[in-house]
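Structure below; questions to follow.
All protein chains but one are shown in place.
Coming up: chain A.
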Amino acid sequence: MDKEPILEVKNLNVTILKEAILSDISFSIEEGDAAAIIGPNGAGKTVLFKCLLGLMRYEGEIRWRKGVTIGYVPQRFQIDRTTPISVREFFQLHEGNFLFSNADVEIKKYLKMVELPESTIDERLGTLSGGELQRALIGWAIYDGPNVLLFDEPTAGVDVAGEQTIYNLLHSLQDQLGITILLVSHELNIVFKYATKVLCLNRKLICAGAPHDTLTQAQLEKLYGEATYYHHLHGHENEV
């Protein structure tokens, strides 16, 4: 593979109020990767995403390959459930002429892709369940046909069964559309199952590589501290 990487990050530094949130991060992502970024709370994962999206000031270099467009599913999407906005109108936000656009065919296509019934288009965004909303957001993020999808905590607020569906969905989207996926996750067992590459982050990049080579006991201890990693690895397997 001597193709140019789809994303190259070199010496990325972010300082907020004199505190180093990210220091000296360097990594690259190849096309078609499913890269998982793991790390404890406050490790700078969301900040890293914001830098990648160009929403935050940083020092260093972030280079996306030419022609790359990015879809983003945020960690917290708090919609006031009483807001009268239909799924159709939510998707129409993509269109320049917004409420006066007619994109039903296109919208339904994407709803189908994320395994929501076509009739969802007429529903109010606020009436969707947590899992449905998450899928609608994924559909929304891929609506513009991005070749990279950034996904912050895909399964926060979704139960275990819903979690599996969402990961299966991401997997099939990747097969169908060839999208490169970067995701932040706390679920180590899922990282093992789906990710082709893992980046361990705790303000610094602690390790990077294929999950099975990278996520050794020693590395996880370094990343999470002894007590936590054990819980992470085994606690969730029992639930499933």
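Just so we're on the same page, a residue touches a chain if its C-beta (ideal position, glycine included) is under 8 Å from a C-beta of that chain, and two chains touch if they have at least 3 such contacts; residues count from 1.
As a working rule, contacts and distances are computed from a predicted model.
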- Message: Suppose you had to identify the omitted chain by its UniProt name; would it be "High-affinity zinc uptake system membrane protein ZnuB", "Chaperone protein HscA homolog", "Molybdopterin oxidoreductase" or "Putative LppA-like lipoprotein"?
- Response: "High-affinity zinc uptake system membrane protein ZnuB"
- Task: Consider the whole complex, including the chain that is not shown, and state which of A:Pro5, A:Gly32 or A:Pro74 touches that chain.
- Result: A:Pro74
- Query: Among A:Ile16, A:Leu53 or A:Ala161, which one is in touch with the chain left out?
  - Reply: A:Leu53
- Task: Among A:Glu8, A:Glu89, A:Glu115 or A:Glu221, single out the residue that touches the unshown chain.
- Result: A:Glu89
- Query: Which parts of chain A are in contact with the chain that was left out?
  - Reply: 50, 53, 55, 72, 74-80, 82-86, 88-90, 93-94, 96, 98-99, 124-125, 127, 140-141
